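Complex shown without one protein chain; remaining protein chains in place.
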Amino acid sequence: MESFLNWITANQQIIYIVILMIFVGIEVIGHVPSVLHTPLMSGANAIHGVVIIGAIIVMGKAEHDNYLALILGFLAVVLGTLNVVGGFVVTDRMLEMFKKKKPPQTPPKEGL
Amino acid sequence: MESFLNWITANQQIIYIVILMIFVGIEVIGHVPSVLHTPLMSGANAIHGVVIIGAIIVMGKAEHDNYLALILGFLAVVLGTLNVVGGFVVTDRMLEMFKKKKPPQTPPKEGL
Amino acid sequence: MILTICYLIGSVTFILGLKMLSNPATARKGNLVAAAGMTIAIIGTIFLYTDEAGNKLHNYGWIFGGIAIGAIIGTLAAKKVKMTAMPEMVSMFNGMGGACAALISVVEFNHLAFSVTPGWHTILYPPEMIGHVLIIILGLIIGSVSFAGSMIAWGKLNGSVKDFSFKGQHIVNILLLLVILGLAVYLVGWMPANSQLIFYVIFALSLLYGVFFVFPIGGADMPVVISLLNSFTGVAAACGGFLYDNKVMLTGGILVGAAGTLLTILMCKAMNRSLLNVLIGSFGGSAKTGGPAGAKQQGAYKEISLSDTAVVMSYANKVMIVPGYGLAVAQAQHACHELEKLLAEKGVEVKYAIHPVAGRMPGHMNVLLAEADVSYEKLLEMEHANEEFPTTDVVLILGANDVVNPAAKTDPASPIYGMPILDVELAKTVIVNKRSMKPGYAGIENDLFFRPKTSMLFGDAKKVLQDLIGEIKNL
Partner (left out) sequence: MILTICYLIGSVTFILGLKMLSNPATARKGNLVAAAGMTIAIIGTIFLYTDEAGNKLHNYGWIFGGIAIGAIIGTLAAKKVKMTAMPEMVSMFNGMGGACAALISVVEFNHLAFSVTPGWHTILYPPEMIGHVLIIILGLIIGSVSFAGSMIAWGKLNGSVKDFSFKGQHIVNILLLLVILGLAVYLVGWMPANSQLIFYVIFALSLLYGVFFVFPIGGADMPVVISLLNSFTGVAAACGGFLYDNKVMLTGGILVGAAGTLLTILMCKAMNRSLLNVLIGSFGGSAKTGGPAGAKQQGAYKEISLSDTAVVMSYANKVMIVPGYGLAVAQAQHACHELEKLLAEKGVEVKYAIHPVAGRMPGHMNVLLAEADVSYEKLLEMEHANEEFPTTDVVLILGANDVVNPAAKTDPASPIYGMPILDVELAKTVIVNKRSMKPGYAGIENDLFFRPKTSMLFGDAKKVLQDLIGEIKNL
């Protein structure tokens, strides 16, 4: 319990960031029309491809004789890139198909 | 420029918190019906009364012979409390007048 | 520490509370949620706060005394205030918050500044504190502007301060702001020996700026201004959060700053205006309402006598009352409710048509009529009212003007063009009660008064209603 409290105090900024981000994530897509569910899912999929940054760091730090790290890191970079690039391209293709859409039915949102 | 970058790096967590909070603030009230504008303003007014915490800290740290700090701190505590207590009470009174309202016209929001 | 968790709870409840406040079904609970979080944060601070050296707070007597005094006055003021005076009250409380932030800055600046010789001179603070000083001064400026501006807004709303502006005031304001910022930069960047003097000059000028900022804005625009000052105070509170590295102040302040700014914009939108337009007061200043507008198009209008009105209304099947700002000014809501009951007894169906920006604050009419115990079911929102006008026999307009002005639909040159209005002309007869032919808030002529269906019933709303009730009873 004591160490839990200490941990919270030590990481309070991160905890705030996480909690606020959860609010943002929920609020931001709260009013999405159902026809956009699939592209939104796909776009979100591309965004979590940000994990590739971890892969780049792993790869870039690997010593030259640590073959396990090199090989796994390389694989991680490839997979992460697949996620990012494929994700954004596929989302763009999906949304391209909505391009003939008339002006949006939903009124333009205020804010942002 | 250099020192600005350093400052950003040193305070990056705070900057994230501020930016995310701005998003949250904007998103959270993005869909308020106009009849609630006044109570919402009043409620927000009560929330910034959180500045009273600063007043309490000032007051609680003031040395016993620092009359300026004691008097100003005391005044700050009184004013801050006015803001908080008055703000919440007045908001509650305003909202009380909507109590006879029929079930909300707006569909209950998803999320939260 | 447990205090961190208290603050975390505080921040989260503020967000949830604000979220709930923006939905009619949960608004009241949202306010309580935020209040609960605030209580936790305050109590936590008092008992658990420790400074870097691990010292607890002292001066508990002063703290509790201050809180007790503030709580008692605040509760009484908030409970006693008349419903219609609530915006003033909000403005007042907002000013208190701003003053609190400014006072904190003063005390903290004095902690940093050591008076070596008596007088204003030779003040120095450790150079590594530059960030601290910057934040202290920001809090001072924003808090003072918010305080002074709120007080003026409060005065305008309760009538003790009159609208006032002089030619070139906007330029003076901008210059004043530049001087304040210039001094602040000088103080922070150069740490001059007479820091403390400059500090108090900034304080004074900020107060002056707050006064000048709000002075030229029309009294009727005060709700928008209050909302803006509200978000200023939020930012001032956030400065305190930076200063003490206190997350709940930081997040609460920023939350209000952001939400308040958006709310200000939304309020302007509901009136079909831009924020800039409100701030530089291109219309709405009472100085202008009397002016050229009155002369534009003085066609012929019909008057109607009290007794005729009484007859027309008693024998109608359906009467729709359109309340406006004049009803609030005349404090005629109780008389209005009485009229409504009297007619209902006679078998007349009576309803109210509520325009979203009738009056001087959002929801003004709801609040006003609720005070007189008018039942909520009788209040129709604009869209519904417009559907019911075609089947209405008599529309009685009580001190409303802009919200029934057809120019909003027909005249693209009109400042209110594009604002949705109540289509009272769909009804069979329209009776308008106001004191004169003078225009309303937007300062423009209303063609409705000259239309064949319309008859004018001049006089103060309260007096007219009371007389009308007498007439109807005597029928």
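The letters A, B and C name the chains in turn, as written, and every chain counts its residues from 1.
Going forward, a residue touches a chain if its C-beta (ideal position, glycine included) is under 8 Å from a C-beta of that chain, and two chains touch if they have at least 3 such contacts.
Keep in mind the model is a prediction, meaning the values are calculated, not measured.
Note that the undisplayed chain, when the full complex is considered, contacts A, B.
What subunit B contributes to its contact with the hidden chain is residues 5, 8-9, 12-13, 15-16, 19-20, 23, 110-111. Mapped onto subunit A, the footprint of the missing chain covers residues 7, 14, 17-18, 21-26, 28-62, 64, 68-70, 72-106, 108-109, 112.
Heads up, the rule we're going with is that only the chains that are shown with their structure count from here on.
Chain contacts here are complete: no pair of chains fails to touch. Averaged C-alpha coordinates give centres for subunit A and subunit B that are 31 Å from one another. Computed centre separation for the pair subunit B/subunit C is 17 angstrom, with centres defined by C-alpha atoms. In subunit B, the positions touching at least two other chains are 14, 17, 21, 23-24, 26, 28, 30-31, 109, 112. Under the contact definition stated at the top, the residues of subunit C that touch 2 or more other chains are 15, 247, 251, 262, 266.
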